[in-house]
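Pasting in a structure now, in structure tokens, and then I'll have a few things to ask.
One chain of protein is taken out of this complex; the other chains stay put.
So, chain A:
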Amino acid sequence: MKTKSRVLASVLALGLSVTTLAACSSNNGDNGGASNAGGNANAGGASGAKDTITALLPPVSPTYQDNFEQMAKDFNAANPNLTLKIEPASWEDMTQKLDTQVNAGSPPDIAFIGSDGISKYVQQGMLMDIKDAATSDMIADYDPAPMEYMKNGDGIYGFPAYMEAHALGGNKEFLEKAGIDYKSVQKNGWTYDEFREAIKKGVVKEGDKTSRYGFVFATAGVASKDYLNILVKNAGMPNAFTTDNKYAYTSKNFLEVLKDIRQLIDDGSMPKELSSVDAGKRWNMFLTGQTMITGKGLATFENSANKNNEKIDANDGSAVKGSIKADYIVLPVPSFLGQPAVTTVAVDGYVTFRGKKEPTAEHKANVVKAAYFLASGKVAATTNNDLFVAHITKTGRTAAESMTVNRNPDNVAAVSTLLSHAAPARPDIPVELGAKAIKLEDEVMIPKLQALLAGELKPEDMYDALKKAAIDAFGEDGVVKD
């Protein structure tokens, strides 16, 4: 009896061990999807051999992930020997999931990420350069400006999905009440002084309390770096590095922008609690009429505002609590110090990765086919329409002709104007310099900006701290001195 129970216990213990190990091994198998695919192609050799392409994709647009099955089917119908295996991820999980897979040496073949992440993965050596595998027809399908964002050095690391302007968004009714000729602003832009006076007019007070601010920009959480980055582009610093690769934010113009940032809060046009306002909070403030203008503004916000308006009309309980009907107006970011307006753009796209094994030419070509399929034609047209963003491929524009989108034509024209002076891509910046700038931004610039917004630091002190850190990082000759 004693021996029997011991044997039974041992079997259970072994069973548990095997289950644990099996779980690990099956996990490894999943992670190794990309390299397996590469391996298959390797083995197959000849063109037309079966291959699987893995893609890690977040919910790019509200309906994007609902279409995965159809996308995989359509891709397989066009390429019978290829299987597109899509792994969905939430936006929250996306970076962590991808980074874990990258650092384990087994990333997916394709991942949807921002082009600003390319340099990080290039430095890791984990991106797949597709310049030899992408055909000239494929490349020619794209507008040149967004395509440049997918480059680093000489390499091309995927296809762009869209180029979205980071703008501001206004409430039409409040803008009109404040006497702001928004149509003229959309066409001609505005200077900082004009903007400052305009948002002062948008402030509504009830006794001592402000019931509506002129301008609220999200500066907490994931949006923390946007505010300053968007503003400084319009102050003669379209990139953190000048064309001769000197760190630009040591320029005196940077200090002037910091002073202006503080001034807008001190005017009472922006809340003094701005440093804690995150993206969700400021959108809620916009929809509930607590601000006239918000930032950063994305084209898709017009869609969100329209949907909320419909819910209010239909007395739908899922409308944002306390919200009012709001017509969303796209507005440009003001320019500073007489400098030309430069629009910050987000170019996101389908970035191509490699595993530890060198991918074969066949597998590379197959990955390129899949990335192009996702980033052009019907798929791109559907996704971009869903997001209200401009099409950047010829095939996408053609496919979109048969689709209807209910957009404010003034906003469409405004976005088009903004994109006409989009900040150019800088694939020439060495990855090491780029990595240093990102670290400087995360460890000095954003923390100091938070203190500046909270009124705990003077603009001059923030500027001095950043300048010192920049000189430590890039050397005396590596920074702008003016």
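Note that a residue touches a chain if its C-beta (ideal position, glycine included) is under 8 Å from a C-beta of that chain, and two chains touch if they have at least 3 such contacts; residues count from 1.
Operating definition for what follows: contacts and distances are computed from a predicted model.
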item: Among "Transketolase", "Sporulation lipoprotein YhcN/YlaJ (Spore_YhcN_YlaJ)", "ABC transporter permease subunit" or "cytochrome-c oxidase", the UniProt name of the subunit that does not appear here; value: "ABC transporter permease subunit"
item: Among A:Lys325, A:Arg426 or A:Lys448, the residue in touch with the chain that has been omitted; value: A:Lys448
item: Residue in contact with the excluded chain [from A:Gln186, A:Asn229, A:Thr250 or A:Ser275]; value: A:Ser275
item: Candidates A:Ile312, A:Ile438 or A:Ile471 - the one touching the absent chain; value: A:Ile438
item: Touch with the omitted chain, as defined above, among A:Asn152, A:Ser224, A:Asn306 or A:Thr344; value: A:Ser224
item: Touching residues on chain A - with respect to the absent chain; value: 6, 9-10, 13-14, 16-17, 20-21, 24, 95-96, 99, 102-105, 120, 123-126, 209, 220-221, 224, 271-277, 281, 285, 356, 435, 438-439, 442-443, 446-448, 450-451, 453-454, 456-457
